[in-house]
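Below: the structure, in structure tokens.
With one protein chain withheld, the remaining protein chains of the complex are depicted in position.
Labels run A, B and C following the written order; every chain starts at residue 1.
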Amino acid sequence: MTNFAQLFFDAASLGGLYAMAALGIALIFGVMNLVNFAHGEYIAFCVFALIVPSTDAVAVMLLGRAPALILVPLILALGAAIAIASEHAVFRHLRRADPVAMMISSFALGFVIRNALLAAYGGRPKAISLWPDLNTPVRIAGAEVPLLQLIVILTTLLVVAGLAALLKKTRLGLEMRAAAENFTMARLLGVKANVVITGAFALSGALAAAVALIMATQTGVADVRMGGQVMLVAFIATVIGGLGSLPGAVAAGFLIGAASVLLQAFLPLDARPFRDAFLYTLVIVCLLVRPQGLFVAASAKPRV
Amino acid sequence: MSKLGVFDISVRYGKVPAISDLTFHLEEGERVFISGPNGAGKSSFLNAICGKVPTSHGRIEMDGDLLTGRSPEAIARLGLSMVPEGREIFGSLTVEENLRVGTGIRQDAQAIETDIEEIFAAFPILGERRRAAAGALSGGQQQMLAIGRALMTNPKLMMVDEPSLGLAPKIVDQVYDTLAALQEERGLTLLIVEQSSLRAARVGGRMVLMRGGRIVGEGNAADMADRDALAQAYFGNSHPEPEAVA
Amino acid sequence: MKPLAFASALAVLALPAAAEDITVGFAIAQSGWMEAYDTPAATAAKIRIEEINANGGLLGRKIRWVEADTKTDRQQSARAGLQVIDEGADMMVVSCDYDFGAPAALSAEAEGMVSFFLCAEDVKAGIQGVGPNSFSGSVLAAVQGATMAEWSHAKRDAKTGYVLLDTTIEYNKGICTGFDWMFPQLEGTEIVGRDTFKNDDASIASQITRIKALPEEPDVIMLCSYIPGAASAVRQIRAAGINSLILNGSAVDGSYWLDATPDLSGFVVPVQGSIYGDDPRPEVEAFNAAYEKATGSRPASSYAYPGYVLMDLWSKAVERAGTLDGNAVTTELEKMKGEQTAFGPRSFTNELHHQNSAEMQIIEIQNGKPAVVENWTISNPVPLDVLLN
Partner (left out) sequence: MSSQHAQHRLAAYSTPLILSAILLAFVAFVVILGDKALARTAAETLVRVTLVVGLWIFVGNSGVISFGHAGYMAIGAYCSAWLTLKPQSKALFLPDLPPWLMDAQWPVLPAAIASGLLAALVALLSGAAILRLSGIAASIATFAFLAIVNTVYSNWEGVTGATSSVVGLTRYVDHWVALAWAVAAIVAANLYANSASGLALRATREDEVAAKASGIDMYRHRLWSLVISAFFTGISGALLGHSIGVLNPDSFYLGITFISLAMLVVGGIGSLSGAVIGVLLLSLLIELLVRAERGITIGATQFALPSGSQEILIGVAMIFVLILRPAGLTGGREFKLRLTLPRIPLSQEPTSTN
């Protein structure tokens, strides 16, 4: 009934968004066992950085006015900066703490960022006109898709490939992969904890910024709550993908995006509002079938 | 000044003491075995030296530099390297990548490449599987990799925690032969946890006996082994000596 | 604990001095996301209070107000209600949304006090969800949906409609209820499809794919949602090249979000009054001017207006009853049938403390510019059983 190509683009673009967010969460979890619930607020923060802080209803563009060539690196740097800053201010002091205490403090940090944004920008969602031209439809493989969807898919592939190259080819990447697997052992070999952790936070923050740019372009609005839903899905993706496994996080992100799109497309109307209930039931089933994660070797023991 | 000086240290986990008021010295180029029953504090001792667990009391020095209070990476950078119990290789990294993790503290980029080739020469099986995931190696191969990885930091002092654990006797011989050869070649100082005094005697060196978080005996490994054999003959096993399994 | 006890002791002491005044208690959100809706409406109510005071007050007494912050939190709302009661409120104004206003309104109800929701548009915001002394200053969501259905059929010849419902909050469902009640009654019409989404969905691509899979683009899409989800949905619908007329509820009024879809056209909103300076009724523009004078800017959306309306209606009822007593004032309010206000006539009955029919201004956005195109009152009020379905 529905065009197959169209469905593919819908699934791939949503999945790409989730995959990028999941990577951001998995990177930090890998190096310090922290489930960073402030990740959603990093996304919101980057979106709001596009506009002038003011509680007025009409948003005035701040960074959003800059040309893309400057804007994109600037926002990515900003995302990295807030992530690094939060590591310095909060998580650095909690390295010896239990993962639960770290998780709750990340939630508290998110709460602080969200309310600070509310105080600075007011509770009313703001409109953002970021690259409206990307929302023109193009025809491809028999489907008519907004240009942005293609860009999201391409960006995800680029980001994932870029990150893979960085992890595979650079010194920092090697140290991060080693640290993700066994942090203490890496330190015993002289790998500097601070460098690796700062690197992980910077990358994670930049990924949040990339998600923020895509969401802002796609939805055209800025709202303090906008990162929350993506963050939760991403969090789930990192677990069912296999904690500590970056390729697993990406794959699971795509999988959840695809499942969500397929459920929306094929559930009967009366069941469609229950879409998320079906989705989360699938999540529980995945966990029960493969507690160690879908995309890691079955022999690997579940971590934590 | 000794290579490693441990002065009156204590380590505790919560309220449970693991090491109490321990003092110990290690000379340049020496090879020392630490032996003792399970729970004697052998691993805690090594972990305290390398900075993995904090000491509650006392100080540790290497070449006159204070190690106490430094992070593990800072200690590694001073020239101390560790082959931990259970090897802890990075299973998802390739064999070669495992070797390269510890090279970040070295400036001599050229020498790193030749060192890697040297390790592959010493352990040919690692060279054959340099691109394979380290997790796929057998236990003995992983032990070799862990030793190679520790060597790649170009250490002055290397600590090896139970290299024979879980390995077949033939493999253990091979591991010790390699360690001895490497020590010869590089002038390494070695501190090895080894439960079997017989094994230690065969390799040769000083031997320290720990029990209940303290050093309770010390001497030439060969003498200690004789004493053990005697004790065993008269009183049964003085400390457990697990026979290796493949 | 000491300063706390001390502060509350002071608050109690402060009361008797002002016993001559009439006290309006605002238990509204001054922080959190509801604040954006509550503050403009409360400001409008205060403008009406100042006007009444300038004209000699109510029952010869001055009106003053006390405020407590609900923080966009249900539990805090209940507490804020009790707090303004403690501070001597004679009537209570509560938050815009039913969920966040009701806990406070229930406290007012327990005291036999009249309470008004600032701009709640759910039928429960009144007798059905709070009690006999509870009212809302706004127009039911279902009326907005029904207005869209009837107007688009009459003026734009809409025959095929598509319903896109955001299931996140009850308001959205109210809009769609009104549309679903009215549209099929009209001649030659058909609802050709439906779908649902959630306000915070990162993308509604698959919902859009379903619309595009229709043999023909529908004449109208009834979008039952609110900002930000609505703005995001509109942007994605237009990005996919769908050009149907998009119908909405009042919640998306205001030009502040239009940047989300530059040069938007074919987008229609029903409102109680126009903020764009083109309302045919001069009283509305006079209010806009007064609002600008009080706050420094014009209202950001039509949601300021119900605050003014409710204070106007309540003060008239008090004047007629000659007392502040809750039941007496309610009786007077229920007698109002087509009572004129600056924003059109208002009626209450002993069954419904809400507007199930109202004169709405139809705002259409063309090339990114909103303007009043007509005014429209639905031919039949939305029946109570439809509202309660």
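Basically, a residue touches a chain if its C-beta (ideal position, glycine included) is under 8 Å from a C-beta of that chain, and two chains touch if they have at least 3 such contacts.
Here the structure is a predicted model, which means the values were calculated and not measured.
Student: Going by the touch rule at the top, give the shown chains the omitted chain contacts.
Tutor: Within the full complex, the chain not displayed touches A, C.
Student: Looking at C:Ala78, C:Leu140 or C:Ile365, which makes contact with the chain not pictured?
Tutor: Here the residue in touch with the unshown chain is C:Ala78.
Student: Which of C:Ile22, C:Ala45, C:Met91 or C:Leu106 sits in contact with the chain that's absent?
Tutor: Result: among the candidates, C:Leu106 touches the missing chain.
Student: Sort through A:Ile104, A:Ile140 or A:Leu262 and give me the one touching the missing partner chain.
Tutor: Touches the omitted chain: A:Ile104.
Student: Tell me which residue among C:Asn133, C:Thr167 or C:Ser232 touches the hidden chain in the full complex.
Tutor: From the options C:Asn133, C:Thr167 or C:Ser232, the contact with the absent chain belongs to C:Thr167.
Student: Against the chain that's been left off, what residues of chain A make contact? List them.
Tutor: Where chain A meets the chain not shown: residues 35, 37, 90, 93-94, 96-98, 100-105, 107-109, 111-112, 115-116, 118-119, 228, 232, 235-236, 239-240, 243, 273-277, 280-281, 283-284, 287-288, 291-292, 302-304.
Student: Tell me, which residues in chain C touch the chain that this view leaves out?
Tutor: 1, 3-8, 10, 30-32, 35, 68-69, 71, 74-76, 78-79, 82-83, 85-86, 98-99, 102-103, 106, 110, 122, 124, 128-130, 167-170, 173, 388
Here, only the chains that are shown with their structure count from here on.
Student: Graph shape for the chains shown, where an edge means the two chains touch. Line, ring, star, complete, or other?
Tutor: Per interface graph, the chains form a line.
Student: For this structure, I'd like the pair of chains sharing the most C-beta contacts.
Tutor: Result of the pairwise contact count: A-C comes out on top.
Student: How many angstrom lie between the centres of chain A and chain B, each centre taken as the mean Cα position?
Tutor: 42
Student: Could you pull out the residues of chain A that touch at least 2 other chains?
Tutor: In chain A, no residue touches at least two other chains, as defined above.
Student: For chain A, which residues are in contact with chain B within the complex?
Tutor: Where chain A meets chain B, its residues are 171, 174-175, 177-178, 181-182, 184-193.
Student: Could you please specify the touching residues of chain C with respect to chain A in the complex?
Tutor: Within the complex, chain C touches chain A at residues 29, 31-37, 72, 167, 194-196, 198, 200-203, 205-207, 209-210, 212-213, 227-228, 231-232, 235-236, 238-241, 254-262, 297, 300-301.
Student: Which residues of chain B touch chain A once you look at their complex with the stated criterion?
Tutor: 50-52, 71-73, 76-77, 81-82, 84, 88, 90-93, 97, 100-102, 104-105, 149-150, 153
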